[in-house]
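A single protein chain has been removed from this complex, and every other one stays in its place.
Up next, chain A:
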Amino acid sequence: MKSLPVLALLLWICSLFYMGILLFVGGFLLVRLEVNRTSTCADVLPPGADVKGDFCLKEPRFRRAVVLIIDALKADFTRYDPGNTSPRAFENKLPILDEMASSRPSQARLYTFRADPPTTTMQRIKGFTTGSLPTFIDVGNNFASSAVLEDNLVHQLGQAGKRVVFMGDDTWVSLFPRKFHRSLPFPSFNVKDLHTVDNGILQNIFPTMEGDDWDVLIAHFLGVDHCGHRFGPDHPAMAEKLTQMDEVIRSVIKRLQNDTLLVVMGDHGMTDTGDHGGESQKETDAALFLYSGSPLFPTPGSQMEPEVVPQTDLVPTLALLLGVPIPYSSVGQVLLPLFPLNSSLGASMSLSQAEALWINVKQVNRFLETYSNMAKDIPADGLSQLQSHFTQLSSQYLSSVSEGAPPSAELTASMQAYLNSVRETCRASWARFNPLKMAAGLLVLGLACVACFVLTELSLMVLQGSVLKAPLLSGLLAGAAVAACQLFTLGFVEVSWCFGAGALMSEVAFLWRIRRAFTRGSSSARLSVWLLLNPPLLVLFLRCASLLSDSYVISEGRVVTFLLFTLGLYIPLRLNWDGLLVPSPPSDTQKPPGLLPPALPLSTVRRESTALLVSVAILVGCLYLSLSFHSCREEQGSCQPSAFLTPLSRVQDSRVRNLHYILSVASLFAWAFLLHRWLRHYGNLNCTSVAVFTARCLLPLASICMGLHWAVSATPGDSFRNLAELISLAQVVLPRITFGLLGLGLLLLWLDPLTVFLKMRAPLNSRGTSVPPPKYRASTGVSPQAELHHLIPQLYQRIRQSLEDGGSEGDEADGRPAVEAYGLGTVYSAPLVLLCGLLGLGLLLLHAEGMAIAFLLMLLQAAAVLHLHSSSSTLSSLQSHSSVFSVPWAPVVLWSLAASQFFHATGHLPTFPSIQWGAAFVGFPQGHSGTVLPASLVTLNTFASHIMFAVGCPLLLFWPLVHEARGTRTGRSGEDGDDVVMEMRLRENPQQFSSALLQLAARYLFITGAQVLASVCAAAILRRHLMVWKVFAPKLMFEASGFIVSSVFLLVGVTLVMRVDVAVARLFQKLLPENSR
């Protein structure tokens, strides 16, 4: 067997996928580290101020503020053009803003308010409260909840003792739990509902304003945004909504007191279709309106007015106006027009422009220093420039202060320039999709899928020639060339581009080479386009298409089960359509018998059909039952998560708890028993190797430990108070023992995977007679009945030769073999089954106890798929024209989709809050010191079903061979040399074996990779979609990590097969003396 080329090809394909994912994710998922520090009042003391007083205690410019956030208030909505006689639905509907700005220029101002992408509401709320540039993943320590842990305005206001009252969009409450003095959240989820949130605010805002129990009032209206999503901006409903908002603003202004600042703002804009999320100007440009009863702005024309206000600038401005420190991670710049040019001229309380700017510069510089110590994603040369700029500013400002002269205009401009360049630097690394990278990633992934598909169809041809050399070389060259170019032109190397270029080049080279070989090759190997239209691939296509719709992703578990069910029913229907399921009636005499295709014997057909229908029934049953183990997404309104998902310790009712415990333990032992039973049936438990030791002792021991562990962890804490120490000890020790046993088992299995028992017989002295030839026994049983079937003629020939040549041993009279090898017929599948069993136990330990039933269902369903496959391949064995061992698409698609099905059926969901963090504490109730161990435990827990099905994938290749024992060939075993040899057939045909293994693995990779490609496409196409950060981006992350885990464990499974192959070869070497080969 050509193990090295197979592994190399698989590794190559996997790494192509990895490169594609890396490139795309690098361009799509913007990642930023969260800084967990908060500003304090002491930070903002201006230098040289002798007063030891606290900044926060000084009377601020404004005592109170009303912040009205009108979601998706686009800049266009707020412009007022009296000359426009036939305004569109969204034009001229907010006259109040323009009226105020033009009639009272010193009190009101209207700006364009530019948001940073991603322009989704949650990211924007984070943005204009922290002053930072939130990305999709702000890496902090709060993966599980969405609460903002970074320093923010709401926190600072609370620290300063301000009473913050909130009403509106309930996203705020999940972002700032327990931070508000009072909050009135309204559900924001239903986009079709235009009025609930707004009416809820309207009922409460005016009484609140007239009362005295608030300092800062935040109201977030959602109607305009939902109206945009539902009808688009140019719709009468939008006109109605905007008019309503106009009245709201009017009434608020009427009730406003002189010490109160009014801010009206949109969090983002919208496209012409009413959507948002991306970075086009229509989406980023919102409106900002500032108003106060007392004069706020200098007279117009006295200084430069900013045209466009970046959204980050609101935070420092509000903070300094309200007299609280600027949040730590803010990169904004104070809005200068709101501060007097010189403090002595303006109100004595307020900071002057230069003072405000200086506080701002110092804060930003401090943040930059902290951040660049934590993360390396800001380019170093940019950082050092900024640093020197700051040093220069600092010395200039301090000297001007010590001289007592007001800072010059140049210094102000210089400080502004510094702040601008910091913001630009941060924005370049955090807040910009990289479309080029995304496109390149898509291209690499797409070509990887094509290459993988080619590999599945031409696996034999690919293995015959050394196809891989050229693609690898060209890939390396291209990567190196890109690296060199970057080094010369940019001075540094961006690794992902080098990888991407290498992957792309190597794919192109591979396809080019294959194409050349293809045109020269025989026509029988020709790929047909029709192949893509066969129903299993159609099901795969539907699955991929379903990833492009948010509703389908939300109900993904059911969708996958539906598709699996369809495919499961398709197989028997198809066999019946081909006339293979029912024994064909005795043929008419119309055709000469020679033309009739050879048929299987009736009894075989009947038996296999029954087996097939039974396995379809089991498959269907498992599919249906698995639906009851699903968890619920928050988007699924009326959905109850499965009762089995709660850990036993949290079940209150003791009867339910006992029932669950008994069910779980029963399933656990059924799992161990079924494995043991299978191994014993095929004679794999007869020898004394370490693998058998694993199966016989470690597996049951580990299950017993798990059962005990569940019992201990389920005991209510207060019932056995005197045993508390023992219980807590057991909670640490028992899982660790289980892990240890399973780990030992895996190690032993790797060291000696053979489960073959050889039995030499004493020779009888009756040479040269015509007695039936001695047989070499391949498999199972202890029962002589079964033994008769398992013979290996060709091997036998060799062995007999060698024995005869050796002359020491002779034939036997009773027709029994000279060498018996129990378990040789399942020599490849037994270690794999054992590996799956051990891994399954380990993964089950990381889940809630109730999931044992789901795991048992997984085992049953896997067995049903395997039997379905083996029966159907037996039934169609005479019709198929493909290579001997080739596994058709249908079972591979079934197998691979079952991984997604059981991802859901073990209580997982592709969302970050649903990750089962408890898995990290199994056996480590006190927590961890490092991060590697808990991260890998959680990964193992999340992708348990992916792991199981990926490792077990090669079983699809072996199962029809294993079942040949009771299958086809016995029916016509009259002629000699057609006996059952089970998996030894693979040894006889190493070329076919490796190509079939390569094909199977490539098919599995193709199916998984196609799903990754689909979710990547979904994320790329729908990056403006309302649900992109809630549905598609998490789905992409889970799909991509699932692919990585699957491919790694698929390689583990394939490697184990090769390891067994090596061991078998060694065994035969031992058996056959040198001279006979």
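As a convention for this text, a contact is a pair of C-beta atoms (placed from the backbone, for glycine too) under 8 Å apart; a residue touches a chain by one contact, two chains touch by 3 or more; residues count from 1.
Just so we're on the same page, contacts and distances are computed from a predicted model.
*Asks:* Out of "Lysosomal dipeptide transporter MFSD1", "Phosphatidylinositol glycan anchor biosynthesis, class F", "V-type proton ATPase subunit a" or "Replication protein A 14 kDa subunit B", flag the one the UniProt entry gives for the chain missing from this complex.
*Replies:* Its record in UniProt gives the absent chain the protein name "Phosphatidylinositol glycan anchor biosynthesis, class F".
*Asks:* Looking at the whole complex, which of A:R63, A:R104, A:R250 or A:R558 touches the chain that is not displayed?
*Replies:* If we include the chain that is not displayed, A:R558 is the one touching it.
*Asks:* Out of A:G579, A:P601, A:P716 or A:P925, which residue would touch the omitted chain in the full complex?
*Replies:* A:G579
*Asks:* Where the complex has a chain not shown, which of A:V605, A:L623, A:A864 or A:L998 is the residue touching it?
*Replies:* Among A:V605, A:L623, A:A864 or A:L998, only A:L623 touches the chain that is not shown.
*Asks:* With the missing chain put back, which residues of chain A would touch it? List them for me.
*Replies:* 192, 549-552, 554-555, 558-559, 561-562, 565-566, 573, 576-579, 582, 588, 620, 623-624, 627
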